[in-house]
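Shown here: the complex without one of its protein chains, the others still in place.
The block that comes next holds chain A.
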Amino acid sequence: MSSRRIFARPARFAAIAPYVWMVLFFLVPFGFVLKISLSQTAIAQPPYEPVFDLTAGWDTLKAAFAALSVGNFRLLGSDDIYVFAYVRSLTVAITATALLLLIGYPIAYGMARLPKRWQAVAMVLVIVPFWTSFLIRIYAWINILQHDGLLNQILLALHLVSQPVVWLSTDTAMYIGIVYSYLPFMILPLYATLAKMEPALEEAASDLGAPPWQVFWLVTFPLSLPGVGAGVLLCFIPIVGEFVIPDLLAGSNALMIGQTLWLEFFTNKDWPVASAAAIVLLVVLLVPLLLYERLQKRQLEQGR
């Protein structure tokens, strides 16, 4: 037996503890979400009617299954608020991801063109803001965008506007916040693929007479598609369920699904509807999630 195989045996045992943990605290909880999404709302603590009780035996269990209520899901489908919330979440996520790609690509491209020594520095500079608190970064923008904030003061001083512009509680502010918070997630995978690219390929295309935009469009961009895919998924999936940024920066007239879930849960105390909203959100994200997992796995395990 090769030493590699011998090494693998105890390594497998290392999986036990994290495996049990993740089943207990990641997989099982989804079962509870599903269960409660199918139960009735009740004014009680906790605020839902129990659907079934595992200790009550098989017959009651069968009866309980027959009485499962899909009413919460029907409510989600029929109430305009929820339909709008899902549509808005998807529109916001698609728009924001497109913006992130447009803004992040040139930055990642510039990084990949830096001399090797400076590339490491640039990468650290992009990562560091990711380490500072998410909430703090949104708060920093509230400082800038508020009525008498820095942005309005600058615009007024330059006589670009005659009176302060309302930035806060607008979609513009929300998009600024999202792009700001997620930019490192877009730049890093893009940079990773662009930095690995062979510069000779671009040079060859250029030597053969392609103008720069054609070199980019026919050579650079297609070769960077794996990075584009990773960056897009890494941004799109969490943005769909985003809560903090739209809550603090966007107006309250059009809610995203993360906000309605939060509202149902904390304000209306309607746990079953909140759970149903979570299940629908999960279903919407299932395909991108699976795509992302395959990508992640391929990336981390290609050396095996």
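What to note about this one:
The definition used in the following text is that a residue touches a chain if its C-beta (ideal position, glycine included) is under 8 Å from a C-beta of that chain, and two chains touch if they have at least 3 such contacts; residues count from 1.
We adopt the following convention: contacts and distances are computed from a predicted model.
In the listed set "ABC transporter permease subunit", "Acyl carrier protein", "2-oxoacid:acceptor oxidoreductase subunit alpha" or "NitT/TauT family transport system ATP-binding protein", the entry agreeing with the UniProt name of the missing subunit chain is "ABC transporter permease subunit". For chain A, the residues in touch with the chain missing from this view are 2-15, 17-19, 21-23, 25-30, 32-33, 36, 46, 103, 106-107, 109-111, 113-114, 122-144, 146, 148-150, 153, 180, 183-184, 187-188, 199, 202-203, 206-207, 212, 215, 233-234, 237-238, 240-244, 248, 258, 261-262, 265-266, 271, 274-275, 278, 281-282, 285, 289, 292-293, 296-297, 300-304.
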